[in-house]
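One chain of protein is taken out of this complex; the other chains stay put.
By letter and in written order, the chains are A, B, C, D and E; residue numbering begins at 1 in each of them.
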Amino acid sequence: MKAWFPAPLLSLAVFVVWLLLAATLDPAHLLLAAVLAVLLPLAAQRLRGESAGIRRPLLAVRLGLRVLGDIVMSNLEVAGRILGRESKIHPGFVWIPLEITNPHGIAALAGIITMTPGTLSAELAPDGRHLLVHCFHLDDAAATIAQIKQRYESPLREIFP
Amino acid sequence: MIETCLDITLGLFALAMLLNLFRLLRGPTLPDRILALDTLYVNTIALLVLVGLRQGSTIHFEAAVVIAMLGFVGTVVLSKFVIRRDIIE
Amino acid sequence: MLEALLAIPFVLALAIGLLPRERRRTAAWLAGLAPVAGLVLLALLTPPVLSGEGVRSLTEWVPTLGLAVSLRLDGLAWMFAGLVLAIGGLIVLYARYYLSEEDSMPRFFCFLLLFMGSMLGLVVAGNLILMAVFWELTSVSSFLLIGFWNHRSDAREGARMALAITGTGGLALLGGVVLLGRIAGSYELDVVLAAGPQILASPWYPAALGLVLLAVFTKSAQFPFQFWLPHAMAAPTPVSAYLHSATMVKAGVFLLARLHPALAGSDLFFYVVSGIGAVTLLVGSWHAIFQHDIKGLLAYSTISHLGLITLLFGLSTPMAVVAGLFHIINHATFKASLFMAAGIIDHETGTRDMRRLGGLFKLMPYTGALAIIASLAMAGVPLLNGFLSKEMFFTEALEVEGHQFMRWGVAAAAVLAGAFGVAYSLRFVDDTFFGPGPLRIETTPHEPPRWMRIPVEVLVVVCLAVGIVPALTIAPVLHAAATGVLGDDVPAYSLAIWHGLNVPLMMSLFGLAAGIALYFGIKRLIDLYGISYDSLGRRVFEWKTDRAIAWAGRLTATLENGSLQRYLGLMVLAALVMGATPFLAASLSPGGSQPMPPLGWLVWAVGVAATLATVALHRHRLLALVVMGAVGLAVSLAFLLLSAPDLALTQLLVEMVTIALMLLALNYLPEESPVERSRLRRWRDAAIALAAGGGTAALVHAAITRPLDTVATEMLALSLPEGGGTNVVNVILVDIRGFDTLGEITVFGVAGLIVHALLRHVRLRPERVVDGTPDPLLIPNLVARLLLPLALAVSLYLFLRGHNLPGGGFIAGLVLAVPMLLQYVLSGTDYVEQRLGFDYPRVIGLGLAAALLTGLGSWLLGYPYMTSHTDYVAVPLLGKLPLASAMAFDTGVYLVVAAGTLLMLGMMGSVRAPGARRGG
Amino acid sequence: MSALMEILVCAMLLLGGGFALVGSWGLAKLGDFYLRLHGPTKASTLGVGGVLIAAMLWQLVQGQPSLRELLITLFLFMTAPVSAHLLAKAALALDPASRPADPK
Amino acid sequence: MSPHLVVAPILLPLLAGLLLLVLGTRRVQVQRWIGTLACLGGIALAGALALQADDGGTRVYLVGNWAAHLGIALVADRLAAIMLLATALLALPCLVFAAGGWDRRAPHFHVFFQFQLMGLNGAFLTGDLFNLFVFFEVLLIASYGLLLSGGRGLQMRSGLQYVAFNITASTLFLVALGFIYGLTGALNMAELAHRVGQVPAAEAAPLKAAAGLLLVVFCAKAALLPLYFWLPETYARSPAAVAAMFAIMTKLGVYAVLRVFSLVFGAEAGALAGLAWPWLLPLGAATLVLATLGALAAPSLRLLAAYLVLGSAATLFIALGLASADAVGAGLYYLVHSTLVGGALFLLADLVRKQRDNAGDSLRKFDRLGPKALLGSLFLLAALSVAGLPPLSGFIGKFSLLAAVPEAHVAWLWPVLLGTGVLTLIALAGAGSHVFWREGGEVPAAGRVPALRRAEVGATIALLALGVLLAVAGGPALRYAQDAGAQLMSPAGYIEQVRGALPRPGVSP
């Protein structure tokens, strides 16, 4: 099984992507999608290191929804700030120490940080243990760090052990 | 109603793109311009979808997918060049 | 038989040319065979010639041009052929002993026979063009002969000068005979000679005459072209003896005689030819007196005698023609013997300088005697052949009709030249054989080998025989030749030594006396040895050629200054001129426009602004590149809005790869362009650019506001029923105009190969190196690798449905290549190629093979190449699946595009800096 | 139902357009590169997302349900952070002074 | 004969090229064999086509079985056959010459070579204007590969100029093509000819402009004043076998002018008839004069050869400018002659360069030359031929051209043609006597100068021998060329046959 599906989620993604593209549930396309779902990840696998290996899909979904909500809500906040006086904005950089070690987890975290407004992951420290984050409006660095760690990092640590 | 909304939204995006254009031409830094270009691409996606809705056709879909999927490649290579000069090491 | 006569020298020349250098004897024997065999053949051909009917033969060569190997042996040709062969034979014998060990005998005889053949061809040619052919061949082969001692600079220069002058004449001759042929309606000599009145009446007559005379005068070293001849004396003496007595220079007067019936008879002919002849006669004979080199003296003497012959032909009366022909023979005999004697002297003493010679009569009395007799013939002393023709000349000189000045002028020139002739002949005899000397000679001169002397003896005997008993010896020959020129108009003449005490005889005697007086007078009055003439003609010629070459060089360098800017600017200007010219005469009313869709202005604004910014920023290359990205986007958007989704997709994808390529290149180029110093140039270029842009815009506008009736209507209609696809663009690409696509992917594949060829194993220094190890870029990397299989899916999807909806092999190939590019960028070449290493050139080959073979499939069904076939294959469960050959073709496109792009990117990415190790 | 949907679609459209405009406005207006980076990367992305949702809803209304726009969203959300991340890195590389010291 | 004969000259080199690619680059011997066989095949195909075309017919091959005005029609007439044959005959010796060693130094040489042949053959055969562009690009890109592969130093610089110049020209080509399509709605040349003929005079200006742009493009490829300045140096710096192949490249431009402007804007073109000729005659003459001056001043043998090639293209333009069947026929004969001899001169220059240790092919420096007699005789032969001296092919070409000059132009054109002949003669005599007669420098130590390679000498001799053959067979050759000229000057038959060609029915979609 592992040999055929080195990355089951990726295979699933390919399968779904194909069906979305073809916009049909035709048996022929289902078959084709299945074949591709096997072949393409296999082909790509040679380039990838190890697979992500997501553990808790439900948590992942919950996290995803939370992120979506956060995106919308804080976007409103940032929009307000953009439209407001620029002098009221206090931007700044902050290093967030990471506990998560799984590279996919780090990537996901960085992505989430970037997509949620107000923060932007700028760099992974060379040691891989710190993430440089730029904050649109940085009032309290410690609070921001804590919020990020609590809201996103800890679920990610469970998803990507 | 929906058509009016579509037109308004198109207008909003057009305005947004003009603002991107301003930044693209204005700079001042190189990343600014790259960013502006990137944003132009992103806004283009919406533009395509909107035009598609307006015309009732799905013909622009592929273009939108491709931009969404690969539009950032330009940004990546340009940034990489700024960072390392040698984009393929 | 005539062909054989002509072929013998050439065949033997080839045979000799292939001999190795050491085979001297073989070469000489073969060379001797040519004239002997030729003379035998000629003898066999003699009876019909003497009977007046001549011999003809015709072989077609280029019939559409009227060019045929048409040979014609009449009296004139027969006489000349005899001269060429007979003297040629003697020359071969002479040269056999003349040439030294260092000289390559095969090479010499090969050239000599080539020349002999060319001369023979010239005289027996029965077609004007063929005549011009052999004429040029004589120039070329004489070039080789004169330059035979090519280690000597005077030989090289002399040869080149001779070729330049006589070659020019040859091309003029070509022009002249083409004109003659046009007038007469044929190049066949028989026709042309019969068309004399027609030619004289033609408005092209002066031009034709001028061109032909240019050829004659250059070849026969007539004034003002005489200067090449003395310089041709750098040739080995047998060559000089041959070229300047019987052959090369005689070719000119031969031509004059040959075309006499067609060209002579006008005042123009009379004045120009006889005038030039008279001037040459005087100039040549006067200069001959002051030469110190024996061969130089003989050369100028040759010039003067040729002037005499030319003058005779210019006079154009039948008797003058006869006299001219007679003198041709006589001059050939005595001059050849004199040259040979000069060669013997040179051979024995090592010098030809008369200032160092003298007293040789004591040392080599036999040779001396022969030379003295020949010089007397040259001087026109009675009982020798020179006297007879000179006497005829004097007679004719007195009977010149025409302008008063001309009559007296010719008569005076005749007497003066006679005196000069006597003077230089005396000088030759006196300074060489008598008086003090020889001086500073290392060896003791003695008589030459027996066989070397024989040719001289033979010729001198001929001189004597003709001079004493002309009627028994030369009369039939002369008569035949004269008939060849004059036809039935041959006048009655008598070849006798004694015609009574008449004016010509008085002139002869006076000339003799005056010449003797002149020589001794000069010798007494001026220091003859101190005069050194530098040839003015040569100086002018060299100065002119040098100047011309220098000027040509400067002109070329000015035009081709190696500046791409100029070359491109000229192309743009040329396009502007060609595009604008039609509108000078016509104006065009603009057609109707469509309203602008609202988004159009957005695209327009982005496009125009970004274009202008690109130009404004172009010196800052990276900025310009970023801004240009927006231009590309605007163009793609324009395509999208204007109903071209395929184009938009392609443009977008190509844009991405192009930016990557440019960045890769920019790593090895300066970041900024320096300001160009010339403000003027920038303004000028801006003006050109504006004109080009404005012109293009106007023309585009004019074109697209006009109705169009296009073949595309049919394509739309046929796309689905015949092409089996709904995406008409794709059907056109892979089916209707699939052949274009085949070419296009070839271009693409080759481009990849070029990049491969140019960057393999090449080391280039990057403009700037950022220190430190590269950041692994973990986050982008993971995303990119995640994206890859999804992108592959999209790519396949676009590929599969391209026939019906936007997509297709090219787009799909790029959608495959771009995410791969991302892998290269983020992970590095080594990483990617170790894991996903393809032999990209081979994949390109496979892609091309897929495209090619798909097209070939239709041959099996009896259809033209690339006819598409679609079939439906029933598959259980899935139903019928379409299986179109166009799809297989598109697979080729897909492979080539993906592999080509990746090959380019991979190669560009794998260039190493000098000294860096791979993988570093 | 459909009227409601229509209003929803309109709202999504206008919301999306508004976000995109704000993002771009931020890009044009703000004075510091890192600030400018925030606007487009998320506001615009979200704006486009809004339009895509509107599109899907609209197609549902039209009776041609389609989820293909999800694909666009998926790719956009995957790639946008990467762009932002690299741009921030690029800016830091160009102006090392603005980079805070490495953490201990 | 098989109807597919018309397409075969394009497919054969493509097949060879991709075989070379698929087999890889390891074994040069295999590559040489593939290349040689393909070239031999090319000669056979071209010869067969030439025989076939001599019935005066125009063979139309509908690629993809689409009607000519829709799809791409290949057309084989006498002109196409002549060009194909000249290309094929030039190609084999060039390939053999390169197989003397250059092909080891230049990666992908054989692939590029085959693709260039494909491009050339395609350009000569196609009856479609856009397809002509595509094949132009195929051969151009292959020529970039040939020119640049294995190159270094100054070669790269002239390569850069060559590439940039040609890309610009191609861009202009596209512009012209766009306009022509936009104004007529067709791309097939016969169809275009038909449509152009119906354009009213009042509407003709934009189309004239488009045609003018097209003329600029072709003349840039063929190197006509003022667009030739890039040529001499580029050609002189190319590897010998490549430069020799380039002898046909300028002819391609001439061909394109001839084809397009005799067919589309030719006798049947109504308001646009005879558009190009008035430009070509004076410009061709001026180019000829300048090229000859360049030859006179050339400091090296290869540059001399380049100028002579340039001059031959200019002579061809004169022939075209006269726009009569005889003149064009003379031009076509001259074209074949100058291609073969021009190629031979480049090869010869390279042989000399290799034999003269220090001086190379310079005409300013002196050096000993090893095998003087052989090279000297070959040079003599080539020089005689190229200078238009009898009895070789150059003479027949020049003479037939002179004979075809109408009386109205004789007064100025003859002096140009004859005068440049004289100057060429002087230039060649100077060069030859310098290289082969004038010696200086040290006698090269044994072994320092490489022995002549048999392949290289053989290739040179073969080319010259072909030139001689062309002279000996001057009658039939010129007759063929003049028939081709007549065919071109009355294009109605071509137009009719192409437009009337029907696809074979019965293909199921």
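A few remarks follow.
The working rule: contacts are C-beta pairs under 8 Å (C-beta built on N, C-alpha and C of every residue); 3 or more make two chains touch, one makes a residue touch a chain.
The working rule: contacts and distances are computed from a predicted model.
A chain of this complex does not appear here, and its UniProt-recorded name among "Biotin transporter", "NADH-ubiquinone oxidoreductase subunit 4L", "Branched-chain amino acid transport system ATP-binding protein" or "Dihydroorotate dehydrogenase B (NAD(+)), electron transfer subunit" is "NADH-ubiquinone oxidoreductase subunit 4L". Although one chain is omitted from the display, it touches the following shown chains in the full assembly: B, C, E. For the chain left out of this panel, the touching residue among E:T168, E:T339 or E:S400 is E:T168. When the whole complex is considered, the residue among C:A207, C:I454 or C:V729 that touches the unshown chain is C:V729. Touch with the chain that is not drawn comes from one residue among C:V36, C:V461, C:I522 or C:L564, which is C:L564.
Checked against the full complex, the candidates C:L647, C:L790, C:L816 or C:V832 give a single residue touching the omitted chain, namely C:L647. For the chain missing from the display, the contacting residue among C:A638, C:L846, C:A884 or C:A899 is C:A638, taking the whole complex into account.
Among C:A4, C:L716, C:V769 or C:L861, only C:L716 touches the chain that is left out of the view.
By the touch definition given at the top, chain E reaches the unshown chain through residues 130, 134, 137, 141, 144, 148, 152-154, 156-161, 163-164, 167-168, 170-171, 174-175, 177-179, 181-182, 187.
In the full complex, chain B contacts the hidden chain through residues 55, 57, 59. Touch with the hidden chain on the side of chain C covers residues 562-565, 568-569, 572, 593-597, 600-601, 604, 607-608, 611-612, 614-615, 618-619, 621, 624-625, 628, 631-632, 634-635, 638-639, 641-647, 650-651, 654, 657-658, 661-662, 664-666, 668-670, 673-674, 676-678, 680-681, 684-686, 688-690, 692-694, 696-698, 700-701, 703-705, 708, 710-713, 715-717, 719-720, 726-729, 732-733, 737, 740-741, 744-745, 747-748, 750-752, 754-755, 758-759, 762, 764-765, 804-806, 810, 897, 900, 904, 907-908, 911.
The criterion applied here is as follows: only the chains that are shown with their structure count from here on.
Contact with chain A and chain D alike is made by C.
Removal of chain C in thought splits the touching network of the remaining chains into A, B, D | E. Each of C-E and A-C has its own count of C-beta contacts, and the greater count is at C-E.
Comparing the centres of all chains, each the average of its CA atoms, the largest separation from chain E belongs to A.
Think of the whole protein's Cα atoms as having one middle point; the chain whose own Cα middle lies nearest to it is E. Seen from the C-alpha centroid of chain D, the farthest chain centroid is that of C.
Here the CA centre of chain A is 22 Å from the CA centre of chain B.
Chain geometry summary: the mean Cα position of chain A and that of chain E are 61 Å apart. Measuring from the averaged C-alpha position of chain B to that of chain D gives a distance of 10 Å.
Annotation for chain E: no residues touch 2 or more other chains. The residues of chain C that reach two or more other chains are 775, 777, 779-780, 783, 786-787, 790, 794, listed in rising order.
Contacts between chains, counted with the stated touch criterion, involve the pairs A-C, A-D, B-C, B-D, C-D, C-E. Residues 7, 10, 14, 17-18, 21, 24-25, 27, 30, 33-34, 37, 40-41, 44, 47-48, 51, 59-60, 62-63, 65-67, 69-71, 73-74, 76-78, 80-89 of chain B are the ones touching chain C in the complex.
Those residues of chain C lying in contact with chain B across their complex are 598-599, 602, 605-606, 609-610, 613, 622-623, 625-627, 629-630, 633, 636-637, 640-641, 645, 648-649, 652-653, 655-656, 659-660, 663-664, 666-667, 766-770, 774-775, 777, 780, 787, 790-791, 794, 798, 805-807, 815, 818-819, 821-822, 824-826, 828-829, 905-906, 908-910. Chain B contributes residues 1-2, 5-6, 8-13, 15-17, 19-20, 22-23, 29-32, 34-36, 38-39, 42-43, 45-46, 49-50, 52-53, 58, 61, 64-65, 68-69, 71-72, 75-76, 78-80, 82-83 to its touches with chain D in the complex.
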